[in-house]
Structure formats: C-alpha cells, structure tokens
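Below is a slice of the complex: some chains, not all, each in place.
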Amino acid sequence: QTVTVDLDRRRRCGFPEVVYGEGKTVEAIAAVFDEQHARGEPAMATRVSPEQAEALLPLLSGATYNQVARILRRESHPGRPRVGKVAVVSAGSSDLPIAEEARETLDWMGVAVTMVHDVGVAGPHRLPERLAEFEDADAVVVVAGMEGALPSVVGGYLACPVVGVPTSVGYGANFQGLSALLSMLNSCASNVTVVNIDAGFKGGYVAGLIATRAAAGTEGRRDA
Amino acid sequence: QTVTVDLDRRRRCGFPEVVYGEGKTVEAIAAVFDEQHARGEPAMATRVSPEQAEALLPLLSGATYNQVARILRRESHPGRPRVGKVAVVSAGSSDLPIAEEARETLDWMGVAVTMVHDVGVAGPHRLPERLAEFEDADAVVVVAGMEGALPSVVGGYLACPVVGVPTSVGYGANFQGLSALLSMLNSCASNVTVVNIDAGFKGGYVAGLIATRAAAGTEGRRDA
Amino acid sequence: QTVTVDLDRRRRCGFPEVVYGEGKTVEAIAAVFDEQHARGEPAMATRVSPEQAEALLPLLSGATYNQVARILRRESHPGRPRVGKVAVVSAGSSDLPIAEEARETLDWMGVAVTMVHDVGVAGPHRLPERLAEFEDADAVVVVAGMEGALPSVVGGYLACPVVGVPTSVGYGANFQGLSALLSMLNSCASNVTVVNIDAGFKGGYVAGLIATRAAAGTEGRRDA
Amino acid sequence: QTVTVDLDRRRRCGFPEVVYGEGKTVEAIAAVFDEQHARGEPAMATRVSPEQAEALLPLLSGATYNQVARILRRESHPGRPRVGKVAVVSAGSSDLPIAEEARETLDWMGVAVTMVHDVGVAGPHRLPERLAEFEDADAVVVVAGMEGALPSVVGGYLACPVVGVPTSVGYGANFQGLSALLSMLNSCASNVTVVNIDAGFKGGYVAGLIATRAAAGTEGRRDA
C-alpha cells in the first residue's frame, strides 16, 4: 500500500486532494479516483500524459480528459451554477496549455471563468481594449512566459488580486521560465502574487479560493 | 522633476501609490507625501531607514515611523473600525521585522490583524495549539526563513488562501532567502502563493485585498 | 584493465564497495561482481537500468534485480536476522523509487526497515497518526521532493538522526530537486542531515551505519 | 608604466577611450586624462567615486564631475549644437543615477537628449501620456530595475531601437539586477537590445552611435 489518500482534505481545505499525475503509475492514480469516488468526492488529476489518460479512461467511468490542459477529472454536480468571477489572461498563444490548466481547475471548483488570450505587452494596446470584460473580476490569473511582464501591467490597471503564473515558454536566457518567474516576483504592482513556473493548476486554485470567498462574503460567515 | 506620482492609483487599484523608500532622497519621499496629503490620500513608504525617518518626521506632520517594520506612514481615518480578518503567522523570532511590515500594511489598509509568532516546524505541536485563533481568517500571511516550510503546513490545515513571504533569515545554503522562496513556490499545498523575499509589504497588501473583498462580498457588488 | 576494485573496502569501511551502475558497460559491472563473488563479498550495484539488468542477470547466478529501486544485488547470508531499526518515510507517492532504493540498501546491509508512504505536509495529520510505528527507530530516512519540508517536521517530532533525501519530483522552480535540497540543508530541526538529490542509496547506507552501531553499542566495543 | 592608453580609439571607433574609474588610482586616471588632453581628446571617466573626484578635480583643469552620474569629464567643444535625438526613459525614481549616467554620456557625445522619469508599468497610463515627447527619437534608452518590464512596453509602442539598461534597484529575488536583465533579454518586443546591469554609460553610448549615424545618413556617406 504505497498511497495514503488525504480523505479529510475537503473538510480542512474546502476541496478534495488533487492528484499530481507526473511519474505515478496508472494503478496509483486509479486507486485514488476509486477511493474518492466511493466517498462522493469529485476526483481530479493534473499533469496527466495522453498515455496515462488512455489507460485510465476505460477504468474510470464518468471521467473526462482535456489533453491541452493535461487534466483528468470527474464532475460531481454537472450543471450546477458557477459562482464568482475569475479572468484567465494570457500573454502569447504558446501559453495556452497553462491557461487551460487554470480554466479546468476553476471549472472543477465551480467558479465562472472569462478567458482573454494573447494580449502580451509587445502589443500594448490589446489589453486596455479588453479590460472591460474582466475589470469586475474577483481575481485575475495572468499566464505569461518570456519576460513575464503582463501581470505587472494587469496589476497596474486593477484593484483585485492578480495571481501570476510564469510559463516556461521562451528560450536561451529564459532558463525554462526563470526569467518570467523573477519578473513576477519583482513586480512593482503591489497586488501581484506568484505561483510556480507552469503551475496553471495552482494559479487557478488560489484565484478560485479568492472568488468563492468573495462570492460568499465572510463578515456574515464569521458571525454565524 | 524626477518623480511622477501615480495620483490615479486609488481609483484604479483601491489604494494610493506606496513609496519604495530604499535609495530615495529625503526630498523625493517628502514630495510624494506632500502631493498625496494635498489630495487627502494617506501616504505610506516602505523600507525607510532610521536615518531617512529621522530627517523626514519633522517635515511631515502627522506621520509615524515603525522602526522594526521600517514603515513611515500617515493615517487617514484614525479610529475607523477594521474590516475582515487576516492572520500574520511567523516561523522564528528573527522573522519579526517582516511580519511587522505585513501588519503595518494591513493596518494602513484598515484590515483587522491577528499575530501568531514563532510557531515554526521544528516545534510542530505549536501551530495546531494556536489554529483556533485564526482558522476563520479570510487569508493568512505566513512569514518564514531558513527552509520556509511553514506555509505548506498552514496551507494543509486551512481552506483560505495562504500568502507565503520567504525571509532572508538563515545562512550558508540559504542564499539570502532563495531556499525559503523555492520551498514556498514548490509547496504541495494548493492554496499557497508567494511574494518576493522579505516582501512583508506585498504579503500584507495581497492578503488585505482578499480580506476587504471577502468582507464586502462581490456577488452583491457585481449585480449593483 | 579499466577497473580497480577496492577489495579492501569491507575491512576499512564495514561493507564492500558498491558499484555505481550509470554509464558503465555490462562487462565492467560483471567483472566487479565476479571479483567480489570470488572473495565471498555480497556485490551490489545501484542505478542499473532495466536494459543493463537484462544483460547482467544471465551472467550473474544468484543475483536479483528490483526494477523500481534500480538495484541489482547478491545476498550473502539469506535468512540471517535483521539488526537495528530504520524507518523510511516518504512524502508523496512519486517518491517511491527513491524510498525503495533506500530500503533495498538497508536490506542488503542486514538492517530491519519500516516503510511509511505518502505522509507529506499537505496532509499534516497523516504523519502524527503513524509516528508510533517508528518513534523507536535508530535513524529515519525521509524522502521528499517538491518543497522537501517533511524532514524538518519528522525531525521536530523525534530524537534520533534524520537523513533527508531530496528527490527531483516536481517541476518549474523545483529545478530538478534543488528546492528540496536547499530546504533540507536549511532545516531548523537540528537533527537533520542531507545527502544528494535522489540519493536513496546513500540515505539508506548512512542510516544503516547508525543503526548497526546503535544495535551493537560502542562503549563495549571500544573497551574491547 | 601600468597603463596603455588606446590613443587610436577615436580613429577606429569614432570616440576616444573612456576610463572605467572603479578600482583605479588617482594617478592612473589623471595620467589618461593628461595624455588625451595633450592630443586634444575630450576625456571621460565613469564610475568615479566622490572621493576619487575630489582628489582629481584640482589636478585636471576644465574637468567637471556629476555626482549622481558618477562621471568625470572634459568638454571638447563647449556650446557646439547637439545632433540627433535620444530619449532616456526611466521606470522609477530610484533608477535616476543610471539614467543620469546615460544622459551625461550622450551629452559628451554631442547628442540631444530628452529625459522622461518615473513612468514604470505599475502606473501604465503614465507612459502613453508622454509618448509624444519622444516618438520621433532615433533611439530610446530605457532604464528599469525590479521586473524590468518597461523596455518591452516602450518597444511595443515605437519603431526605433530600444536599448534596455537593467538596474540593480530592488531586493530579494531581484538578485542585484538579474531579474531585470533576464526580462529585457527575453523581451517579446523585437526592437529591444540589452546592456549590462547598471551600465548607463553603455546604454547611452550605443544609443548615441545610432543617433549620430541616423543624423548623418549613411547612404551618402557610403558612396562618398
């Protein structure tokens, strides 16, 4: 028995444990999905390769796979209404897979998402043209590779928290995403926080938490 | 005229521009405070040395200086009630200055703060003993140096967003905070985001944004 | 003759030379096994690929291969009783191969091993629930990737030496295990030492040395 | 004789050798100024500390020192008309010394300069408001620390070459300017080139070369 599923995670953290698929056997992933299914938990696994997905899908009824996002998941309450509002904004079209990973995660959390693609700083007029689509968002996930400058600019236009997701898109002195990561950590916009390189899942998850709490309002909750 | 104050910042971003004090002349800082004062904005400057503060305090009536936090600021609405709830949790007692920088920022934003000091993982029983003090927080700022493991553990116990602030406390392979920074970026807890090393201001600011929005509730706001 | 086996190693160091299999020819590995066999030494090779193993097994009677651990070895005294007690504790299920490499090494040394899997800090209640299984261990090997926080927490609960083995599990700012390595080197728990990234063999070996010496007691030995 | 002045530099490169002042003795710097003066060359030294300047000024008649820029120099043709047009644009007011170093260099080269201060991306409306002042420049030097995003945005608005000068302004994961340097090297704007961290001299020098050549026109020159 080499897996210890954290079955108490939803009670403590609001959502069930999400499986990190990379390097796991098909058996290990299926075991977690089964155990969570038995308890009525909607399972999700990230960084699942097409090969892993192909082997898993026949074993897991009701599971779907998004190949761009590399996410395998089960829906718990299909059709339930989305709460809150998160925008996922990406800099270049090569950042799409990571933006999709964030979108899938938010959808799994039941949060409404607005996608804004390919508005990086080399064409600086593109972002302001589309600000109206998401200036009332509860949080914005900004996905950018290369110099990773977009979160600072988005942060400079908006009042809500911005979660920067650096991607490994680029070459040379990009050093697999280090360049974008450092940019975002050093952002001169005060509302920018950062997650790991290529961590679309985490960017979506944190934005989702912010949105669900904003949607509910906590003052009431705390008094209850 | 070498300074261009961003006087529109509050409208766009909810709070006025905050001055980064390091390397600025006394004149430059005073100019911003004066310009913001003239517009009724509560100015704040971070990373202000005791020498800078000593020269600035006589020039800026109503300003106060917190030497541990290295923050100089003016209060806009003294005595107004605090909204929301943010906990600032620190791992070791050497992390105090950065925790204080976060606390001052939150106070300036008008957010209620709970401080929990010196509950790092080397004494793992200390954190659970104090969880009750902040498990209903809107967001938690976790300040830790050395191996920076505390945000993951806090994140594992709670459902709200955790903003990790790595500090440069440590020596050797700590590399001035790189160790704690990488730890937090690689956190296996899904609710952990990260700001720059020693960035108590940013940690506090983002948590404050989350708390003020949670306190207000956005569903209502969006419909309005 | 391009290999110079250190045939005196057991006398000096207590155990025979172990072959580092990576990049070696089948002939070179077989030569060492044969030379050690001729002297009654139980040979062991680490980081042996399935391809190398397939070519070597027919040549080396009595050798066995553990594909997860990538270890090829010969047992010297099958069935002899195990001495001491070492726990191998791992953070996530992707860390399994390195944990297995440590376990195989300890078994080859004749040390008793307890395995505790998948008790990483994102589910912080899991470790305390299982402490009773190994709190009397002579040493604990803690295998963790991503932020590598687990050794500090284990170290905070126990009095015995903890050997941290950072793994390369993770992505992005993990930098192939650098993140976990730095965490462990900067551990605020005083009883944590560290070996190389993915060095399950070394983690197991050092813990095995501690356990065999603890099992024997040295005060007596020294007087003898 | 430990200095070998490159007295042929103007013929080959258009401008005389510039002394790198850091770590040089007062004697060594004075020797170069004297030798160049004897040949009618306008000497210039960069990164000259106030202490060095204080010792040198009495020795070098006609020399002036700009303490913010740390440049000591002699004017060859006071009052001659400036050629071309270069803008020096800076992100924050802490970047002023490096912007000044570029400005002094350009002035020494006889190039007209426009200064635009403190228009970093956290206040993204500031730059477009001032574009008209320099959209006809031959080249723009953009000086920025922290995340170093400004050259990309300037580059996205303009057709002329942009020379990015990363500064060491910032802290933590800024790593003394590495963050801004990597940003600029990875700029998604095609017209951005980069010089060393804090290299205001070089940024100004290259922009000056571009402007003087543009001012002259080379088609004519080449046929001549």
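Per-chain numbering from 1; labels A, B, C and D assigned in written order.
The criterion applied here is as follows: contacts are C-beta pairs under 8 Å (C-beta built on N, C-alpha and C of every residue); 3 or more make two chains touch, one makes a residue touch a chain.
Owing to the predicted nature of the structure, the values given are computational and were not obtained by experimental measurement.
Student: Tell me, please, the full copy count of this complex, given that what is shown in place amounts to 4 chains.
Tutor: 8
In this section, only the chains that are shown with their structure count from here on.
Student: What is the touch distance from chain B to chain D, in steps?
Tutor: Graph distance in the chain contact network comes out at 1.
Student: Work out which chains are contact partners of both chain A and chain B.
Tutor: C, D
Student: What rotation angle takes the CA atoms of chain A onto those of chain D? Round to the nearest 5 degrees.
Tutor: For the C-alpha superposition of chain A onto chain D, the angle is 180 degrees.
Student: If every chain is reduced to the average of its C-alpha atoms, which one ends up farthest from chain A?
Tutor: Checked the centroid distances; the maximum from chain A is D.
Student: Are the two sides of the chain A and chain C contact the same residues or different ones, given that same means over half of the numbers occur on both copies?
Tutor: On the two sides of the chain C and chain A interface, the residue numbers are mostly different, under half being shared.
Student: Between chain A and chain C, what distance separates the C-alpha centroids? Give it in angstrom.
Tutor: Chain centres of chain A and chain C, defined by C-alpha means, are spaced 36 Å apart.
Student: Please report how many Å separate the Cα centroid of chain C from that of chain D, as a whole number.
Tutor: 57
Student: Please set out, as single numbers or ranges, the residues of chain C touching at least two other chains.
Tutor: 92, 122-123, 172-174
Student: If each chain is a node and each touching pair an edge, is that a line, ring, star, complete or other?
Tutor: Basically it's none of the tidy shapes, so other.
Student: What chain pairs are in touch here?
Tutor: Touch list across chains, by label: A-B, A-C, A-D, B-C, B-D.
Student: Per the contact definition, I'd like the list of chain A residues that touch chain B in the complex.
Tutor: Result: residues 12-15, 18, 20, 83-85, 136, 138, 155-161, 163, 181, 185-186, 188, 190-197, 201-202, 205-206, 209-211, 213-222 of chain A touch chain B.
Student: So in the complex, which bits of chain B are touching chain C?
Tutor: Residues 91-92, 120-124, 146-149, 152-153, 155-157, 170, 172-175, 178-180, 182-190 of chain B touch chain C in their complex.
Student: Report the residues of chain C in contact with chain A in the complex, numbered from low to high.
Tutor: Per the touch definition, chain C meets chain A at residues 92-94, 96, 117-119, 122-123, 125-126, 169, 171-174.
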